[in-house]
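A protein chain is absent from this complex, but the other protein chains hold their places.
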Amino acid sequence: MEILALFIKFALLYGIVLMLVALGGMFSERSGIINIALEGIMVIGAMAGVVASIDLAGAGLFVKVAGSILAAGVAGMVYAFLLAFASVSLKADQTIGGTALNILATAIAMVIAKRVNSSTGKISDSARLVYSYEGFVYNIGGVTVNIFFIVGIVLLVLSYVILYKTRLGLRLRACGEHPQAADSLGINVYKMRYIGVLISGFLGGIGGLAYILPANPNWDFKYGIAGMGFLALAVMIFGQWKPFKIFFAAMFFAVFKSLADIADSIPLLSSLRWPKEIYNMMPFIASMIVLALTSGKSRAPKAEGIPYDKGQR
Amino acid sequence: MDDYVIEMLHITKTFPGIKANDDITLQLRRGEIHALLGENGAGKSTLMSVLFGLYQPDSGEIHKDGKLVKINNPNDANALHIGMVHQHFKLVEVFSVLDNIILGAEDTKFGLLHKEEARKKVEMLSRRYNLMVDPDALVEDISVGMQQRVEILKMLYRDNEILILDEPTAVLTPQEIEELIQIMKGFAAEGKSILFITHKLNEIMAVADRCTVLRKGKYMGTVDIKDTTKEELSRMMVGRDVSFTVDKKASEPGETVLSVRNVTVPSKLHNNNAVKNVSFDVRAGEIVCLAGIEGNGQTEFVQALTGLEKTSGGSITLCGKDITHATIRKRALTGMSHVPEDRHKHGLVLDYTLEENMVLQRYFEPEFQKFGFIRKKKVRSYAQNLIERFDVRSGQGPLTIVRAMSGGNQQKAIVGREIDRGTSLLVAVQPTRGLDVGAIEYIHKQLVDVRDGGGAVLLVSLELEEVMSVSDRILVMYEGEIVGEFDPKQTTVQELGLYMAGARKQPQFADAAYIKKEGGDRQ
Partner (left out) sequence: MKRRILSGLNTILAALICVFIGLLLGFIILVVFSWSSLASKGDPYTFGKVIEQAWSLGFQRILLGGFYQLNWKIPPGNQALRSEIAKVAPLLLCGLSVGFAFKTGLFNIGAAGQYTIGAFGAYVFALVLGMPWWVCLIASMLFGAVWGAIPGFFKAYFNINEVITSIMFNWIGLYMANTIMYGNGSGVMYNALESKNWKLSIKNPGAIIPDLDVDSSIKFADKSTFVKAFTNPATIGVFIAIAVAIVVFIILNKTVFGYELKACGYSKTAAKYAGINEKRNIILSMAIAGALAGLGAGLYYLTGTEQWNPQENKALPAMGFDGISVALLASSNPIGTIFSAIFKSHIATGGPKMEKTLFPSEIADVISGAIIYLCAFMLLFKNKLAKLLGRLFLSGDAPKGGVK
């Protein structure tokens, strides 16, 4: 029972993170922009959220929780703006721009984290931030649930509605499939793509915070976000760029990801005495197998990755 | 005083290096069908894009109902009730017909999409103009003709009064063209005004009231159709007399070069076969033409023939050798050259220089390499020779990056490269698409020269005029099957059209296991 509770805790933890970030990727790619910068967006979002939670520690739980989540989302958006600017306005190669932002994110996060540490009088030559997850994590009937579970489900439903039931969603999807068609109908492709990327920044930022805050009492930003953003991209592809499929894909990957954390508590697995790295490897191997199996059926938005140039219509 | 609904006065639009529109005036009367005629590259599409708000003119004015207007984007055009069907349809394939129609003009209720009224309006319009389509079908699942109806419905849904149709007949069968003409006349009778872009003279004579002619970006004049002839229009368009026939002797077919037996090719998009059981021969010294409406398996067949895709059944023999499963390189060395359908995708490495592209099929031959190193001087002199012989014009000769060249010169480079290889079989897919009349005549002559030199030519074309004038034998393809074989001297465009539309099938093709007798007994 204890193992099951632990398992649910981690599976939900990772599942919601992967889902949030993959949903972010979905909005961006559905508008036509490949968002490989999700990893970096998560780092920036996590950093901003953690710093906000430290600053708001004395302001009451609700303010602290809401403030940190908002800070993470907004910081993610601001950072994603850099991607949108490069790939939409300047028509840069989206993969290269995204990679640059990933590399830059870790450096920025370390500079800021060190700054925070030195200004609070702590050792300044470490990027390890210490914080409290009080208010984010609750124990319900022996199962640890964190606030991001609720946030995630709300955002999932909201994502579905926005994408399929609103004018914005229809236009956004049109821009990812056939921007020339959208343009000829008076839709501002640039604006739609900016919106897509900014939404992805918002979700990615919150996802970053959701990954590090509820599960760790401190985090060294030297490590960025350890590949979660890239896993989320695989989740998005496995989920066929569709919200509810992404949810199930995220849960599937989360099971593999949680094995590393709970293997020691499962008698069968712990008796194997496998090193932790084997479990760490599993979600990546699983994603390769899944991608290889589903590659034939993959239906990516047709215009993704191609800068839209008004002059060439 | 004429009742002009739209006047475009003295429009000039320059792109880097080219004056696409040079002081052009076009006046559209209310309720008329007005043709805009010109060769590829004459500036028709640019002018229409200016009217539709996609481009801003450098100078000139647009008047709607006599008042000066400024059209900055398609929204402005729409507000003035101007609508456009583009040559390449602008439809989102994974959307439903209804979603495509409402896109950009959606109704919402409480922030959510509200489609009920739109659906009713679309159904009403479909009935009224005889444009039946299933609003819930996905666009990728419906035929090209249906897609055109969706495009027209898009304009009607927006209550457009001025309808621009850019080359609307290119993708239709002769019978579908007839239907479209009736629909256009119906619109005109209701007082809608139609601008109709084309380079096909027959259609202008059949449907238009007046015609404005452009040549190389310049205004050539506007004429009443009832006062003019095809010959006069073509002279205005090209600037000289044009012969509509290709000079050639009767063909003297020799031995069989290509033999195709029961070839079947699976479809990429759907779960059926794109090419079904196709069998025919091509002999030395003849031009065989594969005719048909776009999307009836010609593309897939050629890709299987040239090795770009795999067959799932049947056999292909070239010069007596079985090449059914051979690699592309093997086929090329056995004696096949290929002018591909898509010159940008297949025919050229656009970011390579012209000289590098000229040896694209030969760079590995000892003439051009030594110990694995490219012999640049040999490549240069070879390319220079081809450039001169085939009159390929470019900014920096052999060092021009091909991307910077005009479409016509790119095509000449490919045709030159493939013909010069002197192979037994030349496969040419739409070799004249997008070219001006001069280049078309030139390439037709080259094809005939290859034939007269004893080469076998398999020509795939969508242009019936080309099919009729160039080929020695015509095979019509419909839904992946060959449904008829014709001698161009003994058939008509109308007859071909019926076969192309699938309305008829010659009896010997009704049996799927048919294998044509050796020697070609229909001559």
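Letters A and B mark the chains as written, and numbering starts fresh at 1 in each.
Quick note on the criterion: a contact is a pair of C-beta atoms (placed from the backbone, for glycine too) under 8 Å apart; a residue touches a chain by one contact, two chains touch by 3 or more.
Quick caveat, the model's predicted, so the values are computed rather than measured.
Participant: Considering the entire complex, write down the shown chains that touch the omitted one.
Facilitator: Listed by label, the shown chains it touches are A, B.
Participant: Taking the entire complex into account, which one of B:Ala79, B:Leu138 or B:Leu350 touches the absent chain?
Facilitator: B:Leu350
Participant: Using the touch definition up top, pick the residue from B:Ile177, B:Ile387 or B:Ala413 that touches the left-out chain.
Facilitator: Checking each option in B:Ile177, B:Ile387 or B:Ala413, the one touching the absent chain turns out to be B:Ile387.
Participant: Which residue among A:Ala22, A:Ala86 or A:Leu170 touches the omitted chain?
Facilitator: Spelled out, the listed residue whose C-beta touches the missing chain is A:Ala86.
Participant: What does the interface between chain A and the hidden chain look like in terms of residue numbers?
Facilitator: Its contact residues with the unshown chain are 36, 82, 86, 90-93, 95-97, 99-108, 110-111, 114-115, 118-119, 124-125, 127, 222-224, 226-227, 230, 233-234, 237, 273, 275, 277-278, 280-281, 284-285, 287-288, 291-292, 295.
Participant: Hey, which chain B residues sit against the chain that's not shown?
Facilitator: Its contact residues with the unshown chain are 306, 308, 327-329, 331-332, 338, 340, 345-352, 356, 360-361, 363-364, 369, 372-374, 387-388, 391, 393-397.
In this text, only the chains that are shown with their structure count from here on.
Participant: Would you tell me which residues of chain A are touching chain B in their complex?
Facilitator: Contact set of chain A toward chain B: 161, 165-167, 170-171, 173-174, 177-178, 180-187, 299, 302, 313.
Participant: Within their complex, state which residues of chain B touch chain A.
Facilitator: Residues in contact with chain A: 49, 52, 54, 73-75, 78, 84, 86, 90-95, 99-100, 103-106, 108, 111-113, 154.
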